[in-house]
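A protein chain is absent from this complex, but the other protein chains hold their places.
What follows is subunit A.
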Amino acid sequence: MLNKYPLWKYLLVLSVLVLGLFYAAPNLYAPDPALQITGESSAQVIDERTLARATEALNEAGIEHFGEEIAPNGRNALVRLQEAGKQLVAQARVQRALGDGFIVALNLAPTTPSWLSDFGGQPMKLGLDLSGGVHFKLEVDVEAAIDRRREYYVTAIRRALREERIRGLADTGSDGNVVIRLRSEEDREQARALVSENHPELVLEEDRSGDSWVLTGAMTDQTMSEIANYAVTQNLTTLRNRVNEIGVSEPLVQRQGQNRIVVELPGIQDTAEAKRILGTVANLEFRLVARPDAPDSEKQRFEYRGEDRAGMSEFLERDIIITGERVANAQASFDENGRPNVQISLDGEGGTMMSRVTRDNVKRRMGVLFIERKFRTRYEIQEDGTEKPIQIPYDERKLLTAPVIQSALGGQFQITGLDSPMEASELALMLRAGALAAPISFVEERTVGPSLGAENIRLGVKSVQFGLALVVLFMVLYYRVFGLIAVVALSANLVLLVAFMSMIGATLTLPGIAGIVLTVGMAVDANVLIFSRIREELRDGRSPQMAIHSGYNAALSTILDANITTLIVAVILYAVGTGPIKGFAVTLSVGIVTSMFTAIVGTRALVNLVYGGRKVKTLSIGGSQS
């Protein structure tokens, strides 16, 4: 029988549509503006009392709130607000009431009902151009990190030559290599042995110029890319830690390409504040652990930084052996027994200081302090009676580790006795925080105000609606019943598109909406192709049933070719494009795939239901039929 689908095909179409409706549904529930409260340190627990203080502050300010909840693990709490416009005021009030130690972040609390979220239903994420917020692109100065390493080689080699009493001069060559000039060939041999032992990663070459024997050491590309990689990972980790302080609920910190880092902070307006926090530099201090009998004037107490030793503390001497600037490199590694350790290299001066102090203090312990610049908020009453928050910087010093000095240390030593390779690499990362962290600069910055974001959504929705209405009107007038069927398929396509985007957790941006609009216009193309074929077949004198049947068949390969080539373009857009282009490519490709399903299988099911399996004299498809 022509134009009859087996039952399973109808069921397939129906179930895809139902699934689509289900997963698209969360987007119908507008999120509530909310405040998210978290503790600054992980030990800080949010309890009912904290929440009560927050809500009290809101009540005083006359800001309506509802649906307060504390997360089961006690790490954060959510307060929903009635009005989005009061979010910023509310944030300031609550931050004021809770004081330092808590982070109050702007948030949009999803209102997805549990019958949807239980099955993984979630609304689409909104891009910064729709939600408002800041987008930073930072560039890590990889060259600077490599330069620093070069300088370190020069000082380390100079010192080694001096210690071994080899007469020679080490310096950086014009081509960026380390150049060592020596008096004799024997000296060069000795120097060569020394350098290759201390720095096996350098590629050594010999040369003669004038009356000196020259030894040049070059960094391999691999070493340089390792340094670069370290520098970027280092900054990435530090940025992640700091972003949490800024007070946004869903920040994004992501590496992009070789040496870029993208930071996205939804809801933030004050970029100066955000940059200040992102740009702070961390440092290190190495100090001896104080003897138990040391007088109070000579010792200071510091808490451990790590979570596993939260609350524990040590007394350290007030004298600083060296600071982080002296650390040339720190690397997680394994000792000969396969146990994880961290290898630390100091620069020349650092090595001298370290050996001077440790020589006389073997078997004592040495603490490593991690210093971060933090800010405390004070509120000052202005002349006009309003309060103005003022940020006061202070250095927070916390203890990373306090290992025992086993023997006199020099420019290179290691910290052993670590529990896991994980702990080793974390410690190494922290130790590199001082000197090796390559400088970062802001190469791109985009701020979208909340009103513009909201307007973009409104305009985007409006253009989808108008575009859709125009297409519907035209299709129904031009293709009659078949046009109606195409319009149903088009709407189904929109639902599937939204459902799919929500399911894969894609982010909707303004160009993404443009992609949806374009999909609406182009998705009918498949149906136009089919319908013109059917009209042609009818003109050629085929029976209506035959015309439908061969119309669909003949158009299929054309539709496939046309869509696959467009898909190629969309995929290239996604692969090569950044930011706004990617958002457009995502909706375009998803739209192409869903439209093929609805326009071919979907409309066929409807056509079969309407016309299939019965005697039909004419088709309501418009145009001249003879």
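By our rule, contacts are C-beta pairs under 8 Å (C-beta built on N, C-alpha and C of every residue); 3 or more make two chains touch, one makes a residue touch a chain; residues count from 1.
Criterion: contacts and distances are computed from a predicted model.
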Protein that the absent chain corresponds to, by UniProt name, given "HEAT repeat protein", "Protein-export membrane protein SecF", "FeS cluster assembly protein SufB" or "ABC transporter permease": "Protein-export membrane protein SecF"
Residues from subunit A at the interface with the omitted partner, ascending: 129, 137, 139, 269-272, 275, 441-449, 451-452, 455-456, 459-460, 462-463, 466-468, 470-471, 474-475, 478, 510-511, 513-514, 517-518, 520-522, 524-525, 528-529, 532, 535-536, 539, 557-558, 561-566, 568-570, 572-573, 576-581, 584-585, 588, 623
